[in-house]
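The next block holds one structure in the form of structure tokens; read it before the comments.
Note that one protein chain is taken out, while the other chains of the complex remain in position.
Let's look at chain A:
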Amino acid sequence: MEQMSYKDSWFSNIKGDLLSGIVVALALIPEAIAFSIIAGVDPMVGLYASFTIAVVIAFVGGRPGMISGATGAMALLFINLVAEHGLQYLLAATILTGIFEILFGVFKLSRYMKFIPRSVMVGFVNALAIMIFTSQLQHFVGETWIIYVLVALTLAIIYLLPYVFKAIPSTLVAIVVVTAITIFMNIGVRTVGDMGTISRTLPVFLLPDIPLNLDTLMIILPYSLALALVGLLESLLTAAIVDDMTDTGSNKDTESRGQGIANIVTGFFGGMAGCAMIGQSVINVSSGGRGRLSSLFSGVFLMLLIVVLGDIVVRIPMAALAGVMIMVSISTFDWNSIKTLYLLPRTDAFVMIVTVLTVVLTHNLAIGVFTGILLSAIFFVSKISKVEVNSTLERKTRIYKIRGQLFFASVTELLEKFDYKEEIQFVELNLRRAHLWDDSAVAAVDKIINKFEENGKQVEVTGLNEDSSELVEKLANKLGSH
């Protein structure tokens, strides 16, 4: 797929980008507020983040048309950090996350994303959806039955309105309607104002107020590593989705670096770490957004709305935001994976489910991803470590045909497959269909030969392929003399 030139990525779709930018800005507000509340910080932290990330990424991102901002995946990771150490440490962690992401981009590590198996990616997405959903349940605690009605109404508007009317995002209409109802009917439910303050000011540049020492670093380091991993994972997945939707290519390393720069700037301007957003990016592309202008404009318009409408935003009931978040969770979940679960190889399905369960239990997407990768690797090794040995007798020679991959995990089993005590003079080890991968393999073959020789047999090794013989020579093994 071809990439746009930098100039084209700005100016080739001005009208479409401006319009979709407005739509995205409207859809960003409820999510930015809701994700801040998940993380336990003031709504402004998420709103500032969505503003600065969207604006910065417009200039330095690698995937035009993709929308980044404050996300649930990231917010879920730093709940504990905020609860134990406060906002300033979150800002420092955000900056450090950015540094890691820049390094990832500079060293062009995006090509290693392929080492994350499909089932882990699916597990990641599903776990994220479940976490977003469960994080909303707190809003139902201690409320009357009215909150169920309001959430149901929000969801009904979100899902049904698009059949009649598509110009304004239905999430925004739902929030306006539900907010209006609670204000005019004087329904006493918790609002955004109860969760924190909205200040109608632009973000300002500040150094995080933390002691600059090793203790601080040790506190934020694990969080930043997890944030960088999850942020890049979601960003590169989203980039691939936007690539597919627009049928254009993108540079994943530039995007990783861009995410890093955006997070550093965000940390200094009092915003929380963010990444690309699948839902918003899909909305952007579907609304006609293709270029960098759409991201820039969505950020600017978002800030403008907050400055102008800050007083109304605090009156949005949490019920409406919970409704929006439930919708985000439903659309994030990969429902197809449930439908096709029984078709998958057992191990793939198992990896997916374990990834999801790990995240749900640890509340940490990064741990889930690592568990999933590790488990897949173990399954792969155990699958590939099956070695077949067939033996035939040709006159006075016992021929063993070995078939499979010989490496650390497969050699112990191999040793037991020979009859060293057989009454025979010549033994041939045919390795034509085997591959020696490491020193354990070479050592194992060596040991087999020794064992036969100890029992007074002459051993001949045949059919060693080129790679394997090279390895053998390199390890300066006795094998060569046979």
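One rule holds in what follows: a contact is a pair of C-beta atoms (placed from the backbone, for glycine too) under 8 Å apart; a residue touches a chain by one contact, two chains touch by 3 or more; residues count from 1.
Assume contacts and distances are computed from a predicted model.
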item: Per UniProt record, name of the chain withheld from view ["YcjX family protein", "HPr-rel-A system PqqD family peptide chaperone", "Cytochrome c-type biogenesis protein" or "Nucleotide-binding universal stress protein, UspA family"]; value: "Nucleotide-binding universal stress protein, UspA family"
item: Candidate in contact with the missing chain, chosen from A:T134, A:T201 or A:S286; value: A:S286
item: Contact partner of the left-out chain, one of A:M4, A:V23 or A:M121; value: A:M121
item: Identified contact with the non-displayed chain, of A:D244, A:D311, A:D419 or A:E460; value: A:D244
item: Positions on chain A contacted by the hidden chain, ascending; value: 114, 116-118, 121-122, 125, 237, 240-241, 244-247, 278, 282, 285-286, 334, 336-337
